[in-house]
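A protein chain is absent from this complex, but the other protein chains hold their places.
Chains: A, B and C, in written order; residue numbering restarts at 1 for each.
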Amino acid sequence: MTPKLDEQAHGVYIISATPFTDDGALDLESADSLTDFYLEQGVSGMTILGMMGEAPKLTEDESLQFMRRVLARVNGRVPVVVGVSHASHQHVQRLSHTAMELGAAGVMLAPVANLKTDDQISQYYLSVAEKLGADVPLCLQDFPQSTGVHTSVAVILRLIEALPQLVMLKHEDLPGLRKLTQVRKQSVARDLRRISILVGNGGLFLPQEMRRGADGAMTGFAYPEMLVQVCALFEAGKPEEAENLFDIYLPLLRHEFQFGIGLALRKETLRRRGIIRSAAVRQPGPLLDGDDMRELGELIARLEMKLQQSTR
Amino acid sequence: MTPKLDEQAHGVYIISATPFTDDGALDLESADSLTDFYLEQGVSGMTILGMMGEAPKLTEDESLQFMRRVLARVNGRVPVVVGVSHASHQHVQRLSHTAMELGAAGVMLAPVANLKTDDQISQYYLSVAEKLGADVPLCLQDFPQSTGVHTSVAVILRLIEALPQLVMLKHEDLPGLRKLTQVRKQSVARDLRRISILVGNGGLFLPQEMRRGADGAMTGFAYPEMLVQVCALFEAGKPEEAENLFDIYLPLLRHEFQFGIGLALRKETLRRRGIIRSAAVRQPGPLLDGDDMRELGELIARLEMKLQQSTR
Amino acid sequence: MTPKLDEQAHGVYIISATPFTDDGALDLESADSLTDFYLEQGVSGMTILGMMGEAPKLTEDESLQFMRRVLARVNGRVPVVVGVSHASHQHVQRLSHTAMELGAAGVMLAPVANLKTDDQISQYYLSVAEKLGADVPLCLQDFPQSTGVHTSVAVILRLIEALPQLVMLKHEDLPGLRKLTQVRKQSVARDLRRISILVGNGGLFLPQEMRRGADGAMTGFAYPEMLVQVCALFEAGKPEEAENLFDIYLPLLRHEFQFGIGLALRKETLRRRGIIRSAAVRQPGPLLDGDDMRELGELIARLEMKLQQSTR
Partner (left out) sequence: MTPKLDEQAHGVYIISATPFTDDGALDLESADSLTDFYLEQGVSGMTILGMMGEAPKLTEDESLQFMRRVLARVNGRVPVVVGVSHASHQHVQRLSHTAMELGAAGVMLAPVANLKTDDQISQYYLSVAEKLGADVPLCLQDFPQSTGVHTSVAVILRLIEALPQLVMLKHEDLPGLRKLTQVRKQSVARDLRRISILVGNGGLFLPQEMRRGADGAMTGFAYPEMLVQVCALFEAGKPEEAENLFDIYLPLLRHEFQFGIGLALRKETLRRRGIIRSAAVRQPGPLLDGDDMRELGELIARLEMKLQQSTR
């Protein structure tokens, strides 16, 4: 019996890649090894079928297969959040109910494009939530760089108030540091529930965000062990140690942060680490050339050298 | 045996709405009556599963059902073009092959979002075309207001040259009159094939576009009989009569042209004309309120009055 | 002593073009003849230095010269609104105070780009208004197609409440019919001041907007006499006559409505009517070619023919 996602969620909810074979078919064996890897690194949860999981490029059947496979492999050890963003309310509903029946802990929802005003955005979430019902825990994905939708602090607070099932904010507005602080401070000022806030954007501002009240990260950096340790050190009251560790990985993290090609770099890094069999990205999508490969190799070599130095 | 789409296509390829019941289920009986209506109005072809057909809001199974139903109902009397735009090449390929096997005459393809430069856009079409093979006739949909992708005249010409299967341009850049002229003139200057150009944007500039070398319209205005007559009058060398007829419908056409709510107005008009049973649009989508309904009624009444005056 | 702009403003506030000579210099003599023409057509007011007045392409000195010239020519006969939108608050302030000192009736302000949420947009107007002081009457320009800023009904109402000097809304969201109705209905429901609403977008939806509670038009269609008569007929309780007249001009109005090239078409039409000496648009800007010129001529000829028919 999987526990449901709630406001106490913290640590690292890794955004899982979706592995393909070199010819672009779903690679379920790599899904297993990838899941095992994430769990071994000590993630607190997993998020599948997000944008970086190439969800819009899967067929409905592939989505279902992947969801089943990961949920079975995780087998309740950590909560799994399933991305359900879709152009149609009916689809969001269908995907959400399927996910919950298969054992997901909650669903993550980004708004459809073309929502502009505060009212349009809150109305979107309110109408979807009504369709889903109160027993499907929701993570609101705030990622304007990709969706084009700018969810204000006022809207987030309004939704926290209106929707008890809204238990988590995936925070990846950019720049977004002040926004995070405002959600925290104004929640207190208005005596609202304190929801879980996990940060995205590859973790580029993770230490600053943890200091401002984040509970952890929901992102897919190819070295989840760093994210896990940084979050743990923050929880242990050792922010300076956390930040020192973070800084060692920052050059590579910044490299993977690049929008678009970042996904190919991430998959290639996972492949080089022996975790998935192929770095294939579904087309149309970024492809690495010789220069990209060499550059990635240099950055990985520099990381390994610095890690050795730091442990001496 | 359905003939394939080719460069001689002209007249009206009506963009078909996708009818739903009031509770949002696919309404296949209305699909039949709608298809019958379009054919009775004398359209030269049909286009299904485009953006105005709410294709992104259908499940894969619903798309297939609708495609089958319409193709069966048309039964080869006119060519049917199927929209296959999708985030993934694999999906485009799968949808296209299914469509062609079921009797489609060709497929319509808009580019994925985020393509910016001339090279990126031509590369997109070249790579998809390679996957589809040369025997799937292609209609290039140039609709930057919706896709955010700006396909230049240079790219269109390059693709005409490289892809013999590219037989049609759905022209709906806005403003786009000069672009249409440039495609025509530069095709001649460079001795390229003359492809079919059908215009969209609800037909808002249809007479000007016909004068500039369009072969007809591919749009979904709820009075296809006007579009058919206007195109026929142009073909018959009676542009002034064509434009006089067009002008009578222009106030309503301009009203339906409104991005977003236009789809709801179009479906409601078709419903009032007794052609489909429900005007339902899948959520999230535009809903008409009392003011919208009254206003639409007034515009329809004015149209009917003017039509009567004109035939006296 | 010029009266200030207030909530009773109605009729046509014509958006004035800024005439240049063929080599791109400011043409102040044409500014005079254009001003005379507008006044002769019976406009209720004028708006200068808006986006369609190519304000961002003028030097500071040119703006000042043009402002002085038009205000002197108008000489208090109708209120003149001056566009003061600018990247910097200091500039808005300087422009506004200069305009008011020279005899403007009020200023029109569009938001800077990059404002996204309701709070950001209202904060923008509140902070500018504080700088300007309560005695500078404000017209809020709501033109998201150009600014990228989406001002919600909630924000408009909040600003009506907070800023007594906000007396006018230039409404040109698109589609925007429902928004107009909502501003009117919710103002009543919340017992707020009824401000003046003048509509833009070339007047493309003017009759529908008048029926929904607009007070007139603020746009620059090259046949202001039609706009004036349509508004007058609506005020006289003759909406059907108004709409009949509007429909005669609609084909040309729709043509001029085209974003970008529309400005060149408008200036060329004014030039053909003998009102300004040159149709020059400052570069980079749209240029008409032979096809555009012929097409415009055909549409004007059709208009004149229909006007003759209607008066027989």
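As a working rule, contacts are C-beta pairs under 8 Å (C-beta built on N, C-alpha and C of every residue); 3 or more make two chains touch, one makes a residue touch a chain.
For clarity, every value in this text was computed on a predicted model and none was experimentally measured.
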- Task: Taking the whole complex into account, name the chains on display that the unshown chain touches.
- Result: A, B, C
- Note on the structure: Among A:Leu64, A:Leu177, A:Ala232 or A:Leu307, contact with the omitted chain is made only by A:Leu177
- Message: Can you tell me which of A:Leu169, A:Leu204, A:Val230 or A:Val281 touches the chain that was removed from the display?
- Response: A:Leu204
- Query: Which one, A:Gly76, A:Gly133, A:Gly260 or A:Gly297, makes contact with the chain that was left out?
  - Reply: A:Gly260
- Task: Identify the residue among C:Ala87, C:Ala162 or C:Ala189 that touches the chain left out of the display.
- Result: C:Ala87
- Message: One chain isn't shown here. Among B:Gln8, B:Asn75 or B:Thr117, which residue touches it?
- Response: B:Thr117
- Task: Considering the whole complex rather than only what is displayed, give the residues of chain C touching the chain that is not shown.
- Result: 24, 56-60, 87-91, 94, 112, 114, 124, 127, 260, 282-284
- Item | Where the unshown chain meets chain B, residue by residue | 116-120, 144, 150-155
- Query: Contacts of chain A with the missing chain: which residues?
  - Reply: 174-175, 177-178, 181, 204-205, 208, 211-212, 243, 247, 250-251, 254-255, 258-262, 289, 291-292, 295, 298, 302
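Convention: only the chains that are shown with their structure count from here on.
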- Query: Two chains share more C-beta contact pairs than any other pair here; which two are they?
  - Reply: B-C
- Message: Rounded to a whole Å, what is the gap between the Cα centroids of chain A and chain B?
- Response: 38
- Item | Inter-centroid spacing, chain C versus chain B (mean Cα positions, whole Å) | 34
- Query: Could you state the distance in Å from the CA-based centre of chain A to that of chain C?
  - Reply: 47
- Where chain C touches two or more other chains at once, by residue number: none
